[in-house]
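One protein chain omitted, others in place.
Every chain is named by a letter (A and B) in the order it is written, and numbering of its residues begins at 1.
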Amino acid sequence: MSSTATADPRPLGPPDPSGEVLLSARGVSLSFGSVRALKDVDLDLRAGEITAIVGDNGAGKSTFVKCVSGVYRPDAGAMTLGGESIAFADPQEARRAGIETVHQSLALVEDLAVWQNLYLNRELTKGVGPLRVLDRRAMKSGARDMVSGLSVNVPSTTARVRRLSGGQRQAVAICRAAGFSSRLVIMDEPTAALGVQETERVEALIRRLRDDGRAVLLVSHNFAQVMRLSDQVWVMRSGRCAAGRRTAETTGEEIVALITGAQSS
Amino acid sequence: MTRPSLRPLSFAVLPVLVLASACGGEEAPSTSGGGGGDGEVRVAAVIKGLDNPFFQAMQQGLEEGAATEGVEVEVQAAQSITDTTGQAERLTALAQQSYDCYVVNPITGNNLVQGLAQLPDGAPVVNIDQPVDDEAAQAAGLEISTYIGTDNEAAGALGGEHMVELLGGSGTVGLIAGVAGDVTSAARIDGFSQAASGLDLLPAVSADWNRQQALTAATDIITANPDIRGFFAANDDMGLGIARAVADAGLQDQVAVISVDGNEDALQAVADGSLAATVAQYPYAVGELGVQACAQLAAGEDVPEQVDAPVALVTPDVAQQAIDAFPSPFEDGASTATPSSGS
Partner (left out) sequence: MTSGTGGAAVRTATSAEGGAPAQQHRARRQEDPVTTTAGESTSTTGTARPGWRDRLADPGTWAELAAPVGLVVLVVLFQVLDPTFLTLGNVEAMLAAAAILVVLATGQTFTVATGGIDLAVASTMTFSAVMFGVVFGAGAPVAACIAVALVSGLLFGLVQGLIIGYGRITDFIVTIGGLSIASGLALVVSDGQPQTVISGFMLRLSTGGVGVIGYPVLVALVVAALAHVLLFHTRFGTHVLAAGGSPEAATATGISTRRVKTAVYTLSGTCAGIAGVLLVARIGAAEPAANTQFLLNAVASVVLGGVALMGGRANIAGPLFGALLLTALTNGLTLLGVSQFFQPVAVGSVVVLAAFLSRYQR
């Protein structure tokens, strides 16, 4: 059980041979004016794994994640997805490539039903040309499948999102992210606003995502959660990727030390 | 008949007027001591909204009268015939510009009182059509040189008398008013009601001076009173809407519609038979008289305190004459008056 923590964050030998590197970033840098938000970030995400990015405020976690999801374009460096190099012009391109984001605000429309939210801007239609109408039945049935496929606990897919609890909404948002042949699901503080019971539920859902073969990228301040859920942890500090660890091979204290810089890498 | 459009054009007209009068256009009758100081006499006029042909005719009377008198006139109107504060603001703006005389046609009895109090000292005020409230004027210390107008009550009364004639002294009559609470409307309706008190008058319904609303109201009144014999409308636009409602109900032979204003469309409707009569108030003449009075006042002459402007009941037999003479009064049945022939 030797610690494989080294300064070199190159791909570590996967303990599980089925976990192929899905997304890989090398030398990614981004500046906003004179502020260098990201400096030479190198890291990997594997399919079938939950990868966590942690770090103090301003360390660059959200910025990096936004580069992955197409909100920002890096000034320098390269990213590959499934071996192919990527450079997204906008989040829609990232979505089309299979990268979905669960926003912190969830991006759900309260007065629409669960199924309407799941299919938002991806509505199924029937008919031709100008007579195209919504195929509500197909969407409702598809929604039921999505929801039950991930064993998401909502009262009914026809319920308005307004009526769901925080955890249920979170689950719906995750379900949407997972539901459209996405390869990578990004989550930013998914359980920050939830109680204990609901957090458990959501975490179970996140695990199911992983078990289905997707890659999950988790940004979280909750160390206990990171230690519980993730397979791989990357620590960001001052815009750099300071260190990477296999979760099984590290401890919460070490992570904290890496974040604060008490331990360098 | 085209009318000059709004402000921009009247600015262009003024220099032309100046030139025209300088080239020997008709002068005002009095030539003793030019009261207007150097240059032309400048008159400002504030009337109700131009969204109604009645006031467009008034504007035309003011402008053509000014041309005849050889004075400059600046006509400003409220945005609509319900815009009381907007009209007051226009007067206040004009008050800053030191005109020699002000012609005002207020929307209500009171809305221009404050503005009038701000006029330059000594500038005479000619009140046309809608009277400024007496008490309010006194309280504000206003001096109004003359009132030129058709008493709206008298106009309504003319309509009422005729309705009694047409109906042979009895029958149910519907009353359609303008904006609820409007003084002109109330005066016309009151005048009609008093003159036609022997008839069965229904409670007045307000249709906001709007043709469509009058049509709807008249339709409903006909439903409630199938044996209705007549309608009185506080203005022509509404009268035309009522006429349409009556026609839609197929009751043209049973129901007589009388309105007040004397617009071209209404005169034509009287000629065609869809309106039984309209009481023409000759806003053109009122405007003309107004600016004439200003010219005389600016020249230092006196004018009578009150001048009754012409008003005429236009029935089908005189409709064509009225149309031909429009916008001026036609001879038959109209009492014309000029400022010098007092009351």
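Note that a contact is a pair of C-beta atoms (placed from the backbone, for glycine too) under 8 Å apart; a residue touches a chain by one contact, two chains touch by 3 or more.
A quick note: this is a predicted structure, and the numbers were derived from the prediction, not measured.
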item	value
Option touching the unshown chain, where A:Arg163, A:Arg207 or A:Arg228 are the choices	A:Arg163
Hidden-chain contact residue, picked from the options B:Lys48, B:Arg188, B:Arg229 or B:Arg244	B:Arg244
Residue of A:Val21, A:Ala97, A:Leu112 or A:Met227 touching the missing chain in the full complex	A:Leu112
Residue of B:Ser80, B:Gln114 or B:Gln254 in touch with the missing chain, whole complex considered	B:Ser80
Identified contact with the non-displayed chain, of A:Ala76, A:Leu120, A:Ala224 or A:Ala262	A:Leu120
In subunit B, positions touching the absent partner	2-3, 5, 50-51, 53, 56, 80, 82, 177, 180-181, 202-206, 208, 210-213, 215-217, 219-221, 223-224, 237, 240-241, 244, 248, 265
Residues of subunit A (touch criterion as defined above) contacting the omitted chain	91-92, 95, 103, 105-112, 116-117, 120-123, 125, 132-134, 136, 144-145, 147-149, 151, 153-157, 159-160, 162-166, 168, 197
